[in-house]
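My questions will all concern the structure given below.
Shown here is a partial selection of chains from the complex, left in place.
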Amino acid sequence: MARIGILGATGYTGVEISMILERHPEAEVAFISSEASAGLNLSSVFPRLSGCRKVNALTLRKAQDCQSVSVDAVFSCLPHGASAEACLPFAVGGAAVVDLSADFRLRDPEDYPRWYGKPHPRPQSLADAVYCIPELHRSRLNGRKLVASPGCYPTSVLLPLVAILRAGLVGAGPIIADSKSGVSGAGRKATLEYSFCETNESLHAYKVGHNHQHLGEMRQEIAQWGAAPQLVFSPHLVPMQRGILSTLYVPLAVGATGAKVRAALEDTFRNEPFVKVLSEKDGLPATAHVAHSNRAHIAVSSLPDESMAVVVCVLDNLLKGAAGQAVQNWNAMAGLDETMGLTP
Amino acid sequence: MARIGILGATGYTGVEISMILERHPEAEVAFISSEASAGLNLSSVFPRLSGCRKVNALTLRKAQDCQSVSVDAVFSCLPHGASAEACLPFAVGGAAVVDLSADFRLRDPEDYPRWYGKPHPRPQSLADAVYCIPELHRSRLNGRKLVASPGCYPTSVLLPLVAILRAGLVGAGPIIADSKSGVSGAGRKATLEYSFCETNESLHAYKVGHNHQHLGEMRQEIAQWGAAPQLVFSPHLVPMQRGILSTLYVPLAVGATGAKVRAALEDTFRNEPFVKVLSEKDGLPATAHVAHSNRAHIAVSSLPDESMAVVVCVLDNLLKGAAGQAVQNWNAMAGLDETMGLTP
Amino acid sequence: MARIGILGATGYTGVEISMILERHPEAEVAFISSEASAGLNLSSVFPRLSGCRKVNALTLRKAQDCQSVSVDAVFSCLPHGASAEACLPFAVGGAAVVDLSADFRLRDPEDYPRWYGKPHPRPQSLADAVYCIPELHRSRLNGRKLVASPGCYPTSVLLPLVAILRAGLVGAGPIIADSKSGVSGAGRKATLEYSFCETNESLHAYKVGHNHQHLGEMRQEIAQWGAAPQLVFSPHLVPMQRGILSTLYVPLAVGATGAKVRAALEDTFRNEPFVKVLSEKDGLPATAHVAHSNRAHIAVSSLPDESMAVVVCVLDNLLKGAAGQAVQNWNAMAGLDETMGLTP
């Protein structure tokens, strides 16, 4: 039975991790941290956690006050910047650390200030971390103690795209990722922008093209596959709570076809319990097909002249795009069945 | 052509008044105020007002800086407390003032601190104001310069209830008003409570029974009809933007019946363009039936033993429950057709 | 390991039962029936069941073709009328049958045609069945093979109301239950009425007062507690998928108080893992607090003169109000821990 700490337990990903660990047969919860709600019980902040015995046995404490708790693993749901500082001591102390923030995702220390507008708090530690979507990168784990667990947009784009790039099917020209996310992707915030009346019955684009901070890690992860393709990324906010859908427009190499793209995806994910490649008769995926699960569904279409594949990937931004993937990463690090505690 | 000022133009009711005045053939806009957005154009705060020529010809100013503008009428969408102070000088100066806040709704100066937790800023002015739902109280206007225009919950309850009380059909026992409101009723606020992820796919009750501050004005308005009935009021927040539905459980007097209740409502509202009493074959109303209009729809049902009527009233909380009713009140004060500028 | 059949697996409650049984350590699935989708795989109808290994090992068959399958228990999610005929043979054959339809809820054979407009298909079997909300009636199970598992509206009303009646705290006068339900309560239907554009951003009342078919079973279950109180019930449809909130207005007996009502609820549900009675400082419940769980949350308020209690109960209409309660009933019948497979 592993002793687990959750840094930043009062955000939406912290809530999901609490619910997953409640069902996880090999996990007990050793601490839960919150700066704003220290001293409270987690279910008094989130009454829907009332049935979660493990977290409710504890009181929220400030992150600083959790540093001395003995743990086997830590999930950090803190914002970038704060996360690195809070979770590094645990990694140094030998615990497995799964960081859900962006702090350890970029290998090149110069990338961080470019995308996040400030210097990295601990650039010397970047080399100790690995970026890991288990289905694509689990061999990277290999004894590492510090894992950067990717979030919703990058997972929805990279899961299909890396598999297609590896198969050598991508041709010249820009790859376009048009992504649409539910509102929980923006986190738990008291802002006018995400208030019900400003968000409901409305859809908008933001940071279209080349501006979004997650482009850095996506470009890093596709850069290694032959000639670096140009990735254009446009996120959109959709009036729903959960779910992300990315539509990828991928120029195909000479000789490549939609059928070959699907075959490459099927080969890559054949034995993966959390990735389903849809057949032609399955049609196209909807975010509701993966809500409250750790699955991603991927569909492929192509133009009649096979010049371009249109690939659609859906996942639950809070699970496969955050908390679920983080636990999956920890399961892998801990030598457990990757599906443990997770809803397939 | 009347010159109109809007105090507090950047709340949701201010937006609706701006849109109504745009269509109003007898209104031009003389000033628009905002404390937080002074110096900006209203459509830069609300791009959906881009087509409103009248307000876009102006720059938002602080309320204080609008006091010297010459106007024929002022709508105050300021919060209670602030509203009284800002709009009284206009009334003193001879302008027609329609106050959408609670500041002039309670006649008894001792009622205000009871419901709003602080002394009234100008108790001596209460006697100058009248509380007016036009369909029930337009005779009160009678040359008055200061009108307290009731909001969404009271209008949805009083519109049917006063008509039924006037007809002498209410028996002994408590009257229950179970009300359900869309989220815009809470105003434009950057709070966690009204964020999309906390509000969507959820429904909750609040201040049930005897606690809500609007009970004061509702009790005041029904108190005059014979033996004071006991009013129990429970508001609920529904995951939709607009609309309010109140379900009233009204004990019937001996000899009263559901049919007589409907007849009394039909008599009261027969010539009212904004109130529709549904017939039995019309069925029950939905908030969507009155969305974006200034109408209220009312339906009546009763128990087989005619001991109780169940009355359902719907209206758009931002129009008949706020901005629309305010303009209707001003139309009446100004001697214009009450429907002018309003969507029937 | 019990062998379970699901009659009517392609409705929303069938889907939930499939997901619960997937996690249930003592259940395997022996058949899944559907008239319209016989021959298909359940996850081809509901791609979100793609991860449910147990149901996906099977093909949907017509109910008739499942009669010969050997099972230990059957859940019937068929509509009333059809359900009695399909599930009785299993009960006769010795299987535990949990009927989620209304077919075995009314003890008096004359009640059924009154509320459902047609004769009961098997009136002679009514005496074999018991109506069971486990927290209130589990002693009734006592070896029975046929359980009528109550649905969402009655569970949300009876759970608090029976506890309060048992404690002798209810006074004279009508009890009012004003209930608000998410749209999934209406089932999976291709109708204009429940289409997104007719339902979203709208709220309506229906069958208010004395007309709704679930009044029959609610009146039956409260009739035994002293002088039969009059129950008035008004359901409303709320634009959300899941969740039900019932607001009860309960006249109090002389000497009864809100505090005594809360104490009676706490006494009744103290050791119940699925019912939480909120303290005063917990505030009022929201449907999101119980979404995707088998819990009900109950709060109590009362008028200053203690003449009436206002009780609010929330639950997930598809779980504690349908599939979750059905599995809870089966767990109890099978001598298993009642929480097995269920999300607390």
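The letters A, B and C name the chains in turn, as written, and every chain counts its residues from 1.
Everything below uses one rule, namely that a contact is a pair of C-beta atoms (placed from the backbone, for glycine too) under 8 Å apart; a residue touches a chain by one contact, two chains touch by 3 or more.
Bear in mind the structure is a predicted one, so any value in this text is a computation, not a measurement.
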Q) Please state: how many copies of the shared sequence does the complete assembly contain, given 3 in place? A) 4
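The definition used in the following text is that only the chains that are shown with their structure count from here on.
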Q) Taking each chain's centre as the mean of its Cα atoms, which chain lies farthest from chain A? A) B
(Q) Interface check for copies chain B and chain C. Shared numbers divided by all numbers used: above half gives same, below half gives different; which is it? (A) same
Q.
With centres defined as the mean C-alpha position, give me the chain A-chain C separation in Å.
A. 37
Q) Taking each chain's centre as the mean position of its Cα atoms, how many Å separate chain A from chain B? A) 46
Q: Can you check how far apart chain B and chain C are, centre to centre, with Cα atoms defining each centre and the answer in Å?
A: 39
**Q.** In chain A, residues with contacts to at least two other chains
**A.** 201
Q: Quick one: which bits of chain B touch chain C in the complex? Just the residue numbers, please.
A: 173-174, 176, 178, 180, 182, 198, 200-206, 208-210, 230, 232, 234, 236, 238-243, 245, 247, 249, 284-288, 291, 299, 301-304, 307-308, 310, 312, 314
Q.
Applying the document's contact rule, which stretches of chain C touch chain A when the two form their complex?
A. 44, 47-48, 50-53, 201, 273, 276, 282, 285-286, 288-293, 295, 297, 343-344
Q.
Help me check something: in the complex, which residues belonging to chain A touch chain B?
A. 12, 183-184, 188-192, 194-197, 199-201, 239-241
